[in-house]
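What follows is a single structure, written as C-alpha cells, with notes after it.
A single protein chain has been omitted; all remaining protein chains appear in their positions.
Labels run A, B and C following the written order; every chain starts at residue 1.
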Amino acid sequence: MQKLKYGMVGGGQGAFIGAVHRKAAALDGQIELVAGALSSNPSRARASGEEIGLEDGRNYESWEAMLESEMKLPPDKRIDFVTIVTPNHVHYPVAKAFVQAGIHVVCDKPLVHTLEQASDLIRAAEANNVVFAVTYNYTGYPMVRQARDMVRAGMLGFIRKVIVEYNQGWLSTKLEDTQSKQADWRVDPARSGAAGAMGDIGSHAENLVSTITELEVSHLCADLTHFVEGRTLDDDANMLLRFKGGAKGVLIASQIQIGGENDLRIRVLGSKASLTWHQENPNYLIFDGLEGPRQILTRGSSYLSDSAKKATRLPTGHPEAFIEAFANVYLGAAEAIRASKEGHVLGPLEGDYPTIYDGARGVHFIHKTVESSKSDVKWLEASWAKSLRSEGVL
Amino acid sequence: MQKLKYGMVGGGQGAFIGAVHRKAAALDGQIELVAGALSSNPSRARASGEEIGLEDGRNYESWEAMLESEMKLPPDKRIDFVTIVTPNHVHYPVAKAFVQAGIHVVCDKPLVHTLEQASDLIRAAEANNVVFAVTYNYTGYPMVRQARDMVRAGMLGFIRKVIVEYNQGWLSTKLEDTQSKQADWRVDPARSGAAGAMGDIGSHAENLVSTITELEVSHLCADLTHFVEGRTLDDDANMLLRFKGGAKGVLIASQIQIGGENDLRIRVLGSKASLTWHQENPNYLIFDGLEGPRQILTRGSSYLSDSAKKATRLPTGHPEAFIEAFANVYLGAAEAIRASKEGHVLGPLEGDYPTIYDGARGVHFIHKTVESSKSDVKWLEASWAKSLRSEGVL
Amino acid sequence: MQKLKYGMVGGGQGAFIGAVHRKAAALDGQIELVAGALSSNPSRARASGEEIGLEDGRNYESWEAMLESEMKLPPDKRIDFVTIVTPNHVHYPVAKAFVQAGIHVVCDKPLVHTLEQASDLIRAAEANNVVFAVTYNYTGYPMVRQARDMVRAGMLGFIRKVIVEYNQGWLSTKLEDTQSKQADWRVDPARSGAAGAMGDIGSHAENLVSTITELEVSHLCADLTHFVEGRTLDDDANMLLRFKGGAKGVLIASQIQIGGENDLRIRVLGSKASLTWHQENPNYLIFDGLEGPRQILTRGSSYLSDSAKKATRLPTGHPEAFIEAFANVYLGAAEAIRASKEGHVLGPLEGDYPTIYDGARGVHFIHKTVESSKSDVKWLEASWAKSLRSEGVL
Partner (left out) sequence: MQKLKYGMVGGGQGAFIGAVHRKAAALDGQIELVAGALSSNPSRARASGEEIGLEDGRNYESWEAMLESEMKLPPDKRIDFVTIVTPNHVHYPVAKAFVQAGIHVVCDKPLVHTLEQASDLIRAAEANNVVFAVTYNYTGYPMVRQARDMVRAGMLGFIRKVIVEYNQGWLSTKLEDTQSKQADWRVDPARSGAAGAMGDIGSHAENLVSTITELEVSHLCADLTHFVEGRTLDDDANMLLRFKGGAKGVLIASQIQIGGENDLRIRVLGSKASLTWHQENPNYLIFDGLEGPRQILTRGSSYLSDSAKKATRLPTGHPEAFIEAFANVYLGAAEAIRASKEGHVLGPLEGDYPTIYDGARGVHFIHKTVESSKSDVKWLEASWAKSLRSEGVL
C-alpha cells in the first residue's frame, strides 16, 4: 500500500492539537508528513518544521508558499492532502485556497466562523471534487461507531431522548491572564468565533449526538453563561433540544466544572433499549435492554459491528484511546482520498469520517445556541437543513 | 431512652413504601409501631394490620377511627406521631386532621396536590405547634449531609451550577395496563397530582438541590413529555434552572430511561471545588478542588462533618444504604418530637429532617414545572418564597 | 405472625457488633429484644441495658442470671433464642449452657477457639435439637445467594479456581496502643484465639468461598505475617488453596492494607463462566460467559434466583447493604426457630443461614492456616470433614 503524503498548516511550537494530528496520522504507517507551514510567523514556522524533521525544501514559511510550491511538483510528489490546525479564524481562507487547487483537506473543528463561509466551502469542495474531513475526532472511537450501528440496526427502537455532556474544568479560573496560549485564543471572539465553550467543546457534543443518532435538531432553548468575570464568551452552556420526529434532548457543556477533565459522555434512550458511552473510559459501551441484566460491550469483541471492528487495532483489554480514535478519522479520510485518486467507488465500510457537512452543521448549531441564549423565545427554530437550503447548498 | 410510639395510615398489603417506613422506623430501636389504619378498605386494613402483628384494639378500619380512639387514650399511651403513606391525594385530609389534634406528623412526599393545601397545612402546623416531617428520604444519606455541610462551610466557594438527575426506567412501557398497583396510581392525575415523573421523582431531585445548596430557584424553563402513548402525565422531564444569586442549573427526571434503576445523582459546581454524589453508590462523595488529585470521601471517616458522622451507624466499608438513610429522617423527626414533648430546645445537631416547608416548596415547584412546560415564555418566574408570601404563610 | 423474642449476651456500651445485631434483628419487625446481659461487668451490664430500653426485670447482670431467670418463665414468655456477641473466648461457655437448656442460639464468629470446643457444641446442639446460627453475615447478601444458586445450577460449569480477598487497613498502625477497644482484644491471643486477621476476617473469606462454591478445602499453604511490631498474632495472611475435585484457590486477608475499608471480594472461575462480587458494592454481581458481553446482575431484578429474591426488600437501584444482609441471617434463623417451635418441616427456601457446622469448619480452617504458616510442608492436609470425623461428630 502506497503511503499518502500530506502537508500541515499550523501546529508549530507551543501548539497542542497539531502534534496530536501528526501522531494520529503517523500511527498506522499509511500517511506521511512531507511538508508544512507550521506557523503564521515565518521564523517560528521554520524552527518548528526543523524540530519535527521536515525536509528543508518543504519546510515553508507560509501556507501560501506551501500551496504554490507543492502545486509545481509532479502529482506523485505533491502532497495528497493538507491538514489545517490553525486557530479557528484562519481555517476558512486556507481551506478555500487548497480546495480550489484541488487538494484534499483535513480541517480541525469548528470548521469556520460563519454559516456563509461554511456554505461557500461546501460549494467549493463540491465543485472541485475534493475530500474534506473535519476532525470531530470522538467519532473515531470504535464504541461510538458501535453505538451508531446499533441505533441504525433498530436495537434501541424509537429514540426518545438524548443526553450529552462535555465537561471540563480548565477555564474555572482566569487562565487567559496567565500566559496560557491555549486559553488565550479560545476566549477571544476574534479568533475563537461567536462562542467559547460551545464552539470549543459543545460542538463536539452536538456532533456526537448527530453521529450516533442521525437525528436532526429542530428547535433548541439555550442558556449560555460566562461565569469567570471579564470574559465575553461563554464558559458554560446548558440547553434543551427538540429533534425532528419527536425526540427530546439535553446538552450540557462547561469549561468551569472543576475536576472535569475531558468528560464527554452520551446517553441515548430508546423505546427498546438505552446506550451509554463515556469518552474517558472509551473502550466500553453500556447497553440496557428491557429484559435481562445490563451488558458491558467491550472494544475488540467478536460480537461488535463491522465498522467498530474495523476501527480497532488491539484485542480487548489492551486499551485504545484518544490518539487511536483520532487516527481512525485519518484512516477514513485516507480511504476516501485513495478512492478519489484511483477513481474507484468506496466500499460500504470505507470512508467513515466526519465531513464538511458535519462541519457546517456544527457552525450552524453554535450560532443558533448563541442566538437562543440571547432570546426570550423559548423554542428557537434550529433546523440546519433549512438554513443550508436557504444558502443554496443543500 | 423511652421509645416513641406511632400509628400508620396507609401502607397495607401490596403497598411498597409503607413497609419501608416501618423498617426505617424500627431500625434503631427508638420508635415503635403501635397503631394503624393501613388501608382505606376496612377489611384490607384489618388483614394488613394482622399480618404485621398490630394489637387488635389498635388495628383500625379507618384513619378517622384511629384518630378518635387514640385521642381518648391517656397521653402516655397515645401515639406520639402518625405516619401518612397513602396515595398522594389522601395526604391532605389526614394530615390536617392529625395536626389539628396536636399529633405530630411524618408524611410521604409530594406533600399535597395544591399550594393552597400546603399553605393551609403550614398554618395549621404552626398553630398547633406540631413537628411535621416530609420524607424526602434521600436527604438522610450521610454523604448528602456532608455535601451540604461542605457547601455551608464555603469549601466550594460561590456555587455556579448544579446538575441533578433522577432517572428510572420502570415506566418505559405501559406498565399501568398490567395490573401494577405501583404504576396504576402514579399515572392517574386524580391520585398522583398535576405531574407524573416530576411529582414522583423530580420533586426528590429539587429537594436534593435545595438541601445541599440551600439555593432558591428564581426561574425555570421546563419541557415535560409523556413518551408512552396513552398517558396524560409526564414520564420524562428536562429543565433549565436559574437560582437567586446567579447560579444556573439543569434538572433531568425520567421514568423511561431503560436501565435506569433509581439513578438519582447530583453535581454541585463552585468557584473553588465541585462535589458529585450518586444515590446508587451512596457511601461516597467525590470532591474535586482546584489543585491536587480528586478525593473520594467515604461515609464513616473521621474527617467528615458532625452531622454526617451522626447519621452513620457502621464503619467505612460496611455499606449503609436506602433504609438507613430513611431511618435518619425518622431519627431527626424523633429528636424534634422528643424535644417538643419535653419542652427542651433542640441542640445544634438535632432535628435534622425535611420539614413541611420543604414539602410546600416541592408542591410549588411541581406546579411551576407543569406551567412552564405548557408556556411559550422562556423563563418562568418560580420563586416559591414569593408564592408562599402571597398565600400569607411566609 | 408472632414475633420471636430473644436475649443478648454481650454488646454493651462501647461494643460495635452488638448494636449491629440489634438493628438487624429489629429491621423486619419479626424479632423482639426482651432480655440482655450486655456486659461481663454487672454495673456496665445494667447501664447498657437501660440505655437501650430493656425492661428492668430482664436487664440481667450476668448471662448465668439471664439463663436461670428466663428458664423460670413460662415458655410463651421466655426468650426463644439467645444472641451471643461477646469477645470470642466467651462464646463457648455461654453457647454450651444455653444449648443445654434447649434455647436456640445465634452466635457471632469465629465460633470458638478450638476444634474440640466446636465438636462439643455440635454434639450438644444435635442432642438438644436446637437451631444454632453463626453470623457469617456476608452470606446474607442477596447477590451472594444468587452466586451460590448459579454455581449450583451449573451455570459456571466445573469450578476451576476461586480468588477471595478480605482487606482492611485499620490495623496498619499500632492501634491497640491507643485505647481502641476494638483493636485491643483482637490482637490478644487469649481473647481472640490462635489467629488475628485470619480469625477476624480471613474466616469470613473462607466461609464466603464455601457458601458460594460448596467446595471443600483439601490442602493449603499459608504465609501469615505480623507486620506491625509488637504483635504476636497475624495482621496479614496469604495462602494457596487446593479443593477436593481439583479446583485451586488463593485467599488473601489483611488488616494492614491502608485504604482497605472492608474490602471483601470474590471471584469464582468456572469452565463455562466467571462470577465476581464485591462486598463494598454489594447490590451487583458480575457474570462473564464464554460468549457475549459482560453482564451486571442487580439485586431486585426479576431474573434472579428465588433465594436471592427472597433476601431482598427493595426494588433495584434502592441499595440494600450490610445491615440488611445481616438481617437476612436473622430471618433465616428465625424461620428455622419457628419451624422448630411449631414442629413443621422447613420449606425449600426456608432456613437459609450459616450453621454451627460452618462455624466449626471455620475454627478448623483458622487452626490449619496457623499450622501451615509455621510449617515447611508445602501442602498441609486441611480437610475439615476428616478432622471432624476424627472428633466423632461427622
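Just so we're on the same page, a contact is a pair of C-beta atoms (placed from the backbone, for glycine too) under 8 Å apart; a residue touches a chain by one contact, two chains touch by 3 or more.
As the structure is a computational prediction, the values presented were derived from the model and not from experiment.
K.L.:
Kindly name the visible chains that come into contact with the excluded chain.
P.N.:
If we consider the entire complex, the absent chain touches A, B, C.
K.L.:
Which residue from C:D149, C:D184, C:E216 or C:D288 sits in contact with the chain not drawn here?
P.N.:
The missing chain is touched by C:D288.
K.L.:
Per the definition of touch given earlier, which of B:L4, B:L67, B:L297 or B:A333 contacts the omitted chain?
P.N.:
Only one listed residue reaches the unshown chain, and that is B:L297.
K.L.:
Looking at the full complex, which residue from A:D184, A:E261, A:E371 or A:E391 touches the chain that isn't shown here?
P.N.:
A:E261
K.L.:
Looking at the full complex, which residue from A:E70, A:D235 or A:E320 touches the chain that isn't shown here?
P.N.:
A:E320
K.L.:
Where the complex has a chain not shown, which of B:F287, B:F322 or B:W384 is the residue touching it?
P.N.:
B:F287
K.L.:
In the complete complex, which positions of chain B touch the hidden chain?
P.N.:
Where chain B meets the chain not shown: residues 287, 291-298, 301, 303.
K.L.:
Suppose we count only contacts with the excluded chain; which residues of chain C make the list?
P.N.:
160-161, 163, 169, 172-173, 221, 223, 225, 227, 236, 238-240, 242, 248-250, 252, 254, 256-260, 267, 269-274, 276, 286, 288-290, 294, 375-379
K.L.:
Could you pull out which residues of chain A are in touch with the chain that's been left out?
P.N.:
Missing-chain contacts on chain A: residues 1-3, 16, 19-20, 22-23, 26-29, 33, 51-53, 168, 170, 260-263, 279-283, 298, 300, 313-324.
Everything that follows uses one rule, which is that only the chains that are shown with their structure count from here on.
K.L.:
At the place where copies chain B and chain C touch, is the share of residue numbers found on both sides over half (same) or under half (different)?
P.N.:
Mostly the same residues.
K.L.:
Measuring from the mean C-alpha position of chain A to the mean C-alpha position of chain B, what distance in angstrom results?
P.N.:
Result: the chain centres lie 44 Å from each other.
K.L.:
Distance-wise, how many Å sit between the C-alpha centres of chain A and chain C, to the nearest whole number?
P.N.:
56
K.L.:
What whole-number Å value describes the gap between the mean CA coordinates of chain B and chain C?
P.N.:
The computed centroid separation for chain B versus chain C comes out at 36 Å.
K.L.:
Where in chain C do residues touch two or more other chains at once?
P.N.:
Each of 298 in chain C touches at least two other chains.
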